[in-house]
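Partial complex: the chains shown occupy the same locations as in the complete assembly.
Per-chain numbering from 1; labels A, B and C assigned in written order.
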Amino acid sequence: MADTTHGIGGLTFDAKKRNWPNEANIFIALLLIIGVFELLGHFLMGQSFLFDTRGRFGSIFNEARLEIIILQVSIVGIIAIGVTQVIISSGIDLSSGSVVGATAMIAMSFAQVAEVNGNPNPTTALGSWAQDLPVLVPVAIGLLCGLLAGFVNGVLIAYTGIPPFIATLGMMVTARGVSKWWTAGKPISFPTDSYKEIGSGLMPVVIFVGVAILFHLLLKYTLYGKHTYAIGSNESAARMSGINVARHKVLIYTIAGVLSGLAAIVLSSKNLTAQAGMGVMYELDAIAMAVIGGVSLSGGRGSVVGTVLGALIFGVIISGFTFLRLDAYYQEMVKGAIIVAAVVLDRWRHYLAALR
Amino acid sequence: MDNDIVLKTQGLTKHYGGVHALQDADFEIRRGEHVAIMGDNGAGKSTFVRQITAVEQRTRGTVWFDGREVEFDGPLEAREAGIETVFQNLALADDLNVPDNLFLGREKIKFNLGPFSILDYKAMREATLRGLEKTAVKIPNISQPIRNMSGGQRQCVAIARTATFHSKLTIMDEPTAALGVQETAQVENIVRTLKASGESLILISHNMRQVMDLCDRIVVFRRGRVVANLRKEETDGQDVVAYITGAKTQSQYDVEAA
Amino acid sequence: ENIGVSMALFDDNFLTVLRNGMIAQAKGMEGVDLQVEDAQNDVAKQLDQIKNFVASGVDAIIVNPVDTSATEAMSAAASAAGVPLVYVNREPVNVDSLPDNQAFVASDERDSGTLETMAVCDLFAKEGKNPARVYVMMGELSNQAAVQRTQDIHDVMEGGKCAVKLEIIDQQTANWSRDEAQDLMTNWLSTGERFDGVISNNDEMAIGAIQAMKASGLSMKDVVVGGVDATQDALAAMGAGDLDVTVFQDAAGQGAGALDAALKLAKGESVDKKVYIPFQLVTPENMEKYTSKN
């Protein structure tokens, strides 16, 4: 009776009635939210949300809208992917936003042009030796800064046993200090042309998608992923099973740090500037994207696909609000409610599934 | 040291704050020998296991394994040295499925890329089904997270994990406590296989019949101390119970009187 | 006309006056529809808001930049879509190379701190305090207004523009906030150091400092306190004799100018590329003029 490709006997197992994947719920939530905006747009604005009803783009979609929906969440999305693996391992990273700020400042200092409109660069931070350097230099330095911050997080968490919340909160405060100290608060602008390209146009989207695919594969098909889930599920079991938990945690946080560094590079390139206040609160958006995408804050469960869907939900909400010309106050109030509703929806499906 | 001795402890002691969970335990086991540890609840049996597998840091005492003094830095080192353990709390990752748990920490790999090595899911699945068959347990869908397994199913996964790999010393802490009639019989068979292939075993159990069936020697713990070391041929169930309850203590262990 | 407005942040007192002025003015006009967004002090969010405006097809955009050196990307985004853009309140870094259908209306932060510091110096001179010892309270260090206004103090000192010799005992940030300023001032007071005045990057912090000093029994007659903004609270404090100097920044003027320029650009008319709205010094003597402004 029992299908031996699934197990080894015992109860009846009806493979057709397996629970569908969590990601499907989130996708439905995404469609639902789009549907609501489309409907409201139709009735309130006499306009379509996603479709090109005014013939502006020569396509059935409002391409400008599609682009901005993804573009505006790409950078936080990159961070969210790093955060996803951290949360799966039952950790948390509150430092990502501040690390983005500090890294952007530092990387940008090495990406300066010598001349702006024929005058010497007015914002350069380090002097002329750091001008007109090849793009590899700021990129490498940016990734390295992120790596370093992540590594410190990881070592603190893995080897001193303090909770990730505290270690990364400390890093958050420290990195915020660094980003203000670096140029005494002055912003740094005017990057080289090659640096400008990293974040121009749809490049942030391309990078985000690339990172997402890579980490989807890493988490699903490699030792790295398996051990990350194992640690998040039961850390002491993982240790007793012979996983080098401490070393693995250092790796997880270091990788998350590198992704923050990457996000900082893309962000400062896209905005053509770095300033100390950059990245504030990104950590919360990133965590929210992951959780809306079904990553469990108690560890052990979640996926990159879910997080990407969570990021898209964010993007749709932001664009939808501007589309509806909602007052900024209401935008915030409703955004709070939608974050909650998206997750409630998901729980509700779970609940129904448990009744079948 | 006698080269035939796999594991030996001397003065092994563990205090938790004011609780003296293990006090001056002297213990040894020879190659191929199967030794049972019995004793009341809270007598310190699992504590003893946690010290020799380095899950915790001992308060004091010395441990020799495989001919040399050891200070394992954690259970990973203990396992790498050749000690396989089924812990009483089973040590399973609730969100992972059965094959993932079975191969936790020694996954089968397709391409070796260090920490980013590609997993060989198919091979692990198949090996899991083979491994579990030996325990006679039934699991309708091994892709379900371990969280959803019954008490006995969980225990069988933990046992299969140990039984699938060869070792110098196997430790099982109450392995059949949650098992059904058939599964218990199968696990006892697994233990006999170990005996046949000359592997040493420490078996912790409250089941007198099982202990008498499977082991060569019985060590009794009481109140954190070793109180008896009995060859199976020289004792019987009633005698062992007398040591467990405190009615008797072997003279060489009688510190309480002193 | 549909005008999209992106403000650097909503919960900022001064920018709120500016924003509300703009909204009130638009309400009085026929067929002008403002959509105001909050960039929450995030450069990236602001750039994305501009793109969202473009996706929705607005007729012109007004930006109060989070970061005045991040404006190049914004100018590029708007001009690529052919949408007119006006910067308000903070001078964009690319002010000299703005595309044709872009303009700006802002104030020069080099004046605010300078006016404030020089007025404080004059008060010290009048009281015969030379050298005068002061504490400096800075705004959020990631904000250019804070950096520039603090720099102004040093420039005045070093440029010989101060009537007395100024000694800065300590300079710390209280993040524009009255609450943090109170705690900071109390901490300073607990050191027992003698001082003659407090120069603050804005009024809120100046008021916080005043509250802390009064709570520990200092007479405000003996201390010179300067701020920037000329808020209602500040003028009330000035009326009570607690605050000595503040600097008025014309929020309504900036807002009106920006809206005006945006509407003209949307209709294809040409406008002045740069409009400077000057800062004005406010003291007890002339404060009546400012009571109902900011």
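By our rule, a residue touches a chain if its C-beta (ideal position, glycine included) is under 8 Å from a C-beta of that chain, and two chains touch if they have at least 3 such contacts.
What you see is a predicted model; the values in this text were computed from it and never measured.
Undergrad: Only one copy of each chain type is drawn here, so tell me how many of each the full complex in this file actually has.
TA: A x2, B x2, C x1
In this section, only the chains that are shown with their structure count from here on.
Undergrad: Would you mind checking which chain's mean C-alpha position lies nearest the centre of all protein C-alpha atoms?
TA: Looking at where each chain's C-alpha mean falls, the closest to the middle is A.
Undergrad: By mean C-alpha coordinates, which chain is most distant from subunit B?
TA: Here the answer is chain C, farthest from subunit B.
Undergrad: Express in whole angstrom the distance between the two chain centres, defined as the mean CA positions of subunit B and subunit C.
TA: Going by mean C-alpha positions, subunit B sits 71 Å from subunit C.
Undergrad: Subunit A to subunit C: how many Å between their CA centres?
TA: Going by mean C-alpha positions, subunit A sits 33 Å from subunit C.
Undergrad: Tell me, which residues of subunit A touch at least two other chains?
TA: none
Undergrad: For subunit B, what residues touch not just one other chain but two or more?
TA: As it turns out, subunit B has no residue touching two or more other chains.
Undergrad: If you look only at subunit B, which of its residues touch subunit A in the complex?
TA: Spelled out, the residues of subunit B in touch with subunit A are 53, 55, 74-76, 79-80, 85, 87, 90-96, 100, 104-107, 109, 113, 115-119, 129, 132-133, 137-143, 161.
Undergrad: Which stretch or stretches of subunit A touch subunit B in the complex?
TA: Going by the criterion above, the answer is residues 2, 4, 6-13, 218, 221-224, 226-227, 229-230, 232-234, 236-244, 248, 251, 299-301.
Undergrad: Please name which positions on subunit C make contact with subunit A in the complex.
TA: Residues 10, 33, 35-38, 40-45, 47-49, 51-57, 66-70, 72-73, 81, 93, 96-97, 140-144, 146-147.
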